[in-house]
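With one protein chain removed, the remaining protein chains of the complex are shown where they sit.
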Amino acid sequence: MDFAPSARAADLTERVRAFIRAEIEPAEAAYHREIAARRAGAGDPWEPLPLIAELRAKARAQGLWNLFLPAGHEGPYAERYGTDGGAGLSNTDYAPIAEQTGRSFLAPHVFNCNAPDTGNMEVLLKYGSAEQRERWLEPLLDARSRSAFCMTEPDVASSDATNMALRADVEGDEVVVNGRKWWSTGVGHSDCDVLIVMALSDPEADRHHRHSMVIVPRDTPGVRVERMLPTMGVYDEPHGHGEVSFTDVRVPLSHVVAGPGRAFEIAQGRLGPGRVHHCMRLIGLAEKALELACERGLSRVGFGKPLVDLGGNRERVADARIAIDATRLLVLHAAWKLDQGGPLHALSEVSQIKVAAPNMAQQVIDFAMQLHGGAGLSDDVPLAASWVTARALRLADGPDEVHRGMVARLELAKYGARR
Amino acid sequence: MDFAPSARAADLTERVRAFIRAEIEPAEAAYHREIAARRAGAGDPWEPLPLIAELRAKARAQGLWNLFLPAGHEGPYAERYGTDGGAGLSNTDYAPIAEQTGRSFLAPHVFNCNAPDTGNMEVLLKYGSAEQRERWLEPLLDARSRSAFCMTEPDVASSDATNMALRADVEGDEVVVNGRKWWSTGVGHSDCDVLIVMALSDPEADRHHRHSMVIVPRDTPGVRVERMLPTMGVYDEPHGHGEVSFTDVRVPLSHVVAGPGRAFEIAQGRLGPGRVHHCMRLIGLAEKALELACERGLSRVGFGKPLVDLGGNRERVADARIAIDATRLLVLHAAWKLDQGGPLHALSEVSQIKVAAPNMAQQVIDFAMQLHGGAGLSDDVPLAASWVTARALRLADGPDEVHRGMVARLELAKYGARR
Amino acid sequence: MDFAPSARAADLTERVRAFIRAEIEPAEAAYHREIAARRAGAGDPWEPLPLIAELRAKARAQGLWNLFLPAGHEGPYAERYGTDGGAGLSNTDYAPIAEQTGRSFLAPHVFNCNAPDTGNMEVLLKYGSAEQRERWLEPLLDARSRSAFCMTEPDVASSDATNMALRADVEGDEVVVNGRKWWSTGVGHSDCDVLIVMALSDPEADRHHRHSMVIVPRDTPGVRVERMLPTMGVYDEPHGHGEVSFTDVRVPLSHVVAGPGRAFEIAQGRLGPGRVHHCMRLIGLAEKALELACERGLSRVGFGKPLVDLGGNRERVADARIAIDATRLLVLHAAWKLDQGGPLHALSEVSQIKVAAPNMAQQVIDFAMQLHGGAGLSDDVPLAASWVTARALRLADGPDEVHRGMVARLELAKYGARR
Partner (left out) sequence: MDFAPSARAADLTERVRAFIRAEIEPAEAAYHREIAARRAGAGDPWEPLPLIAELRAKARAQGLWNLFLPAGHEGPYAERYGTDGGAGLSNTDYAPIAEQTGRSFLAPHVFNCNAPDTGNMEVLLKYGSAEQRERWLEPLLDARSRSAFCMTEPDVASSDATNMALRADVEGDEVVVNGRKWWSTGVGHSDCDVLIVMALSDPEADRHHRHSMVIVPRDTPGVRVERMLPTMGVYDEPHGHGEVSFTDVRVPLSHVVAGPGRAFEIAQGRLGPGRVHHCMRLIGLAEKALELACERGLSRVGFGKPLVDLGGNRERVADARIAIDATRLLVLHAAWKLDQGGPLHALSEVSQIKVAAPNMAQQVIDFAMQLHGGAGLSDDVPLAASWVTARALRLADGPDEVHRGMVARLELAKYGARR
């Protein structure tokens, strides 16, 4: 149970931290102003901002690129696209880096470490054919293209993945996709050219072999982004979350990842590390919120005292510190378990953090918002947006309730319970 | 301690309820689509929609107009502008009506019962001169104009109202206003033509007589809306919340309400009933959220069961019911205390509900959002917007912490504590 | 929805309050010392203390006797045994009196208003035959005897009352009782001479007509108190909670209350008002705890300030005040609903308060304990014992979870759910 990062990871963490402080944080205000201006009519908010490309070039030049690449799976790509041209990192080693990137909305994009592209790259790395990797993985590793992941559906309770009803019917050497997805993150981006779609391919198979992962190029006829969806009023341009309809969408059978019926297995392999990434970023988000709270609380005066000395504010600072530290350790522990034995070895641990981290972050950020008064609700400080991120992650990748159910099932199984 | 509404109030409540169901709710989707389209460029979202004027005409024709008019203060206006042309309602009688209007974002506007216009009308009714009433109150009662209330300031902790620093200096028979306000609700509306501004007029006076309420016409030279502020990403068009600068703004001394130094007294008189209105609307908002949760929970199926039968969802339905009912009774009790003896008689009660109602609503709505999955975060259901309303009310009109401080102070005073 | 007590009830509440302050509170310390001494060997803690008889005589002389007697059911007993020789009180009128008696452990016993005797007297009043009333009810009204109520069983989940397995088999004109009960409150008292026992009499009947209420004299052969049970270490002498075995216990068929198969109906009638009494007493208990907290917090100094000015203590005072007031209103509302239409009319309301009141009280008392430091855990102040009372009431008369289930069921029924 050694959570200490390796020397290489410690060095990368520090360099990422310094890069964010020196290069990204100073650019954030201008970035958000530009997005706001575009929203108000001064351009297309779904086009990437040049700033991102510039920052990416700098980061890549410093070897801070594709840091998420999973050790042992990075294959021939580590040399060309990997961090410092070297091998991938373990989950334990990547975790503190992800925490740093969580402090800034831009950082994951700058380092090419943003969801859902990371998860999609992992899927292609671990399960993709040579052809799939060449065509879809390399441009993603190179940040020449962007991708979306299409899982959740509007018409069924998608927290029960066996409900997924969008069809992928094999007809000869083609697959025909029909149905509707929503909350397909990244589909709004003008660079998005590929969707990975979870689809029902064999309703008669047992419940864990009915679905397939199908690669659908964005421009395939029949693919239509019906609308972009706001999250608590925010569209998250230029990536966004879309509702996508598929009408007689035909792709070659070779676009099915790892062959039909393996979507559950792939989703599981994809989601374990992805949830650790999300959770570590939430730790960073919460740390940032606590920093803002402390600074505001010490500098702003009301009723003759710094705000932090009023009422229960110091207790809330302490509770935030305790909650952040305990949750960080829990996430590191899950990362370490993943490294020890893979996703099946860490089912409870990953579900535990998926409950604990967003709820913790939501609470810490809420406190920071409250201490900021009206400013905390505005976009003058990044708290409102951070809160939305944390809140959305209580649903994305499985709602709290489903993860609590998994933790309980595994706990009760120790006493012989069958489910 | 009789909270039962009078026969007249019960009848009005039922008519309001029926009007909302028959006329307003069916129009909401189109309204929000239109606002969204305007935001996306198809018009000016700060212009009122014709729909509101149409609904207002219908409501007024049915006597459902200015229902907030406070009994005993409505003076000569009841006949011309009052509900059914009759006298005003007590707080206890208005409370269940306010609950009904809280179920819909449009309803308060349709019935001419929306903040901050109601509070501003109350100020003019109770403290305004005949001239002020004629010029400013009548158009508001008639919904020919809209108003803003300018209290919070960006540069000081405004929860401590003695901090307010915007100046109103008396120079001869003029008042010169200099400074900056923000979160001035309603200032974005194209019909807004008057601001009521709390200003520091005599820094040497004792702390409760330093400030004045100044009526500032929106088009006075030197008044500038610097920007509109988003709340959790939402601008609340066409009313909105603005940051407003005042540079050498000159108005006649007769624009000071009730004379210099009386802002605290006026604010207190304004805020007591206003907080009851807010809190009763939050009860309605929470009831609506619970309705949506029950309907979704019974109709959506996951893991072979209606969602409401999964995990702790039934317990959360019960907790929501208990919390709503207890909080409603608490708000009714505060309304009744206000009716018994006015704001000074109900200081603790009003602060109690100002803490209890938004926190309760936030929690109930959060549960309803969670049960809706992704839809709960989108604008397909009104939950995300409702949540923002409840969250903002944990800060607006005084943050939770200040109200808790007031409740504690009054509690400890029973034991001889001086503060 | 008028919760104001009648003039008679207001007068009684004030007289009860004054009696407790003048007569009971000054005697409490000596009472508890005597109980402690007896526990340590200086006497039998299960024998009533003479003090109680003395206080009862005084209270009765002042007309403060059997205040719980339910209006409309008190029949011929009101004159002889009722409060002031007059008619019974509505639930709404009794509620504030019960709150006062909740401030003191002795008070309910002094006024002959303690559970389970009140509930048993209600059962006999409402359902008992003339013979049963004469033999069992009159001595209870006169406080010449005490009683126990035997419902919960050790071997089944008694929160599901249909599980009750203790048998009462009709054999000719006798009933034969076999089985085991526990948490039979009052059975330890040396004056206890009658048990009311819920028993399975017809396993083939539908689930709500399988059980009967059987009156079993304490000295019937085969009745054996196996042991007295501690609650969080406390035995609650001289009343206590016992585990009772019944072995071939024979009583006449005439001892079945209202005839076989009616136990559910009787339990429901018994528990509605009983739960209101419990909950109002918890309000009083919480008020007392908050008083102690305020006094301690203002008088004790640490780190240079009164304790109440440290950390979040003032916020906790405010939260306690809000929670107590909201819960009191909720309980009054349930009492009023019971008065309007009886137990079936108030099923949700009674379950709501059964969840809300003990949880609220537990939390307020916990805060008061914490503010008292070590003293809060000792028996120098009545907080530890109060906490145990509140905690036990989260289980007694149905655990929180069962009541939440009832509230949810009735809420969802509004939307057509069948269960």
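For clarity, chains are labelled A, B and C in written order, and residue numbers in each chain start from 1.
The criterion applied here is as follows: contacts are C-beta pairs under 8 Å (C-beta built on N, C-alpha and C of every residue); 3 or more make two chains touch, one makes a residue touch a chain.
The model shown is predicted, which means the values in this text are computed figures rather than measured ones.
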item: Among A:256, A:355 or A:369, residue touching the chain not depicted; value: A:355
item: Chain C residues touching the omitted chain (full complex); value: 41, 152, 154, 157-160, 163, 182-183, 229-234, 300-303, 307, 310-313, 370, 373-379, 384-385, 387-388, 391-392, 394-396, 399-401, 404-405
item: Absent-chain interface as seen on chain B, which is shown; value: 311-312, 314-316
item: Touching residues (missing chain, whole complex) on chain A; value: 1-4, 290, 294-295, 297-298, 308, 314-315, 317-319, 321-322, 325-327, 329-330, 332-333, 348, 351-352, 355-356, 401, 403-409, 411-412, 414-417
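Just so it is clear, only the chains that are shown with their structure count from here on.
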item: Far-end chain from chain A, centres as C-alpha averages; value: C
item: Between chain C and chain B, distance of the C-alpha-averaged centres to the nearest whole Å; value: 44
item: Where chain A and chain C are represented by their mean Cα positions, the distance between them in whole Å; value: 54
item: Whole-Å gap separating chain A and chain B, where each centre is the average of the chain's CA atoms; value: 38
item: Sites on chain A at which at least two other chains make contact; value: 311-312
